[in-house]
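So, chain A:
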Amino acid sequence: MFENLTSLEWLLWLILAGLLLFGLMAVNALAAVYAERKLSAFMQDRLGPMGQGAGFHAGKWGMLQTVADALKLILKEDIIPRAADRRLFIIAPYIIFIGAFIAIAALPFSEYIQVIDINLGIFYLLAVCSLGVVGLITAGWASDNKWSLYGALRSAAQIVSYEIPAALSIIVVVMLTSTLDLQGIIRSQEGVIWGILPNWIIFNNPFAFLAFFIYFISGVAETNRTPFDIPEAESELVAGFHTEYSGMRWAFFFLSEYANMFIVCGIATVAFLGGWQSPVPGFMDSGAWGLFWFFGKVLFLIFVMIWFRWTFPRLRVDQLMGVAWKVLLPLALLNIFGVGLWSLYIG
Partner candidate 1 sequence: MSRYFANIWETVTTLMIGLGVTLKHLWHIRRGYVTLQYPEEKWPRPERKIGFDHDDYNVIRSRLHVDIDDCIGCMKCERACPVGCIHITTVKVPKDVDLGTTSNDTKKRLLVTRFDIDMSECMYCNLCTYPCPESCIYMTGGPNSGKHPIDYEFSEFDRCNLIYRFANVSPEEVERITTSSAKPRTEGVAA
Partner candidate 2 sequence: MSQDIRTILKKAFPAAIVEQEAETEDYLEVRPGEWFEIATFLHDTPELKFDSLQCITGVDWGPEAHLEVRYNLHSMEHKHKLEIRIVLDRTAPEVPSVEKIWRVADWFEREVYDMYGIVFTGHRNLRRILLPDDWVGWPLRKDYETPETYHGIVVPKIKEEWE
């Protein structure tokens, strides 16, 4: 794709794309945190961050609250515990951040907007998504704190376990579309199926429908969100692996957490919900609308994650593994089998 570019242009392109992606991550985190606060507040009969009246408040409806928070985090003192392993402690947030960053680079935001189109796209995404766990373990270990260590070990077990059902349910998609290329997957979801429904993988057959939910649940688990937030279980482990972090380093964890949400929801959108395709084929379907549909779908999924978080209690660590290995994995395997039969005989 970039063979004809000279090295300087290549560098500029890299920097530009990097800045854009970083901007996207930052904006995503700001917006998602704001949404999380507001939605949780509304679900709990509260108003959430508000700003009104005289003086400098957090803007109309508290819109500037997260901006103010970010500012505060940047300006905060950077504390590294004396007992911590300094080098690892410093590097851990960046590992997590890089994991999220290079994953977001491969997401197709619309038909034309994609930083890098790899023909092994979905495989690449699944692979780099699990890079973050290295950072979590590093953070937990380097903090030299028992709570952090517990959080790190829990999250290692959890993320590795949930990778498997997630990958298996993505295989369903690959089986149905016979491509690993993200754009290819999206293009194959064009048109209408069952008369009215859009030809998205999720509606393709019952197995794919189930696969979407398996993937989404695994995704929620991979991003360490309630009900699977045991690595940072507040009431048990104080804050889990990032107990000792503060200021900007903590902000990087935060940024990556929300970026990970975005990525997981992005993959779900691409793989199951037709990516940038319009739900009604031919309606608002061209050019920039793709961007709209992609973001719309992703944000809806993020909303569902937030909704989960403020409704459910938390699972225990062994139950969490039980869900992965006893429920999701068998179902995902069955699904693959079922989809195979479906495409042989029906589809």
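Candidate selection criterion: all candidates are chains of the complex that A comes from, given by their letters.
Rule of thumb we're sticking to: contacts are C-beta pairs under 8 Å (C-beta built on N, C-alpha and C of every residue); 3 or more make two chains touch, one makes a residue touch a chain; residues count from 1.
Nothing here was measured: the structure is a model prediction, and the numbers come from that model.
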item: Neighbour of chain A by the touch rule, complex-wide, chosen among 1 or 2; value: 1
item: Of chain A, residues touching candidate 1 in the complex; value: 39, 41-48, 50, 52-53, 307-308, 310-312, 327
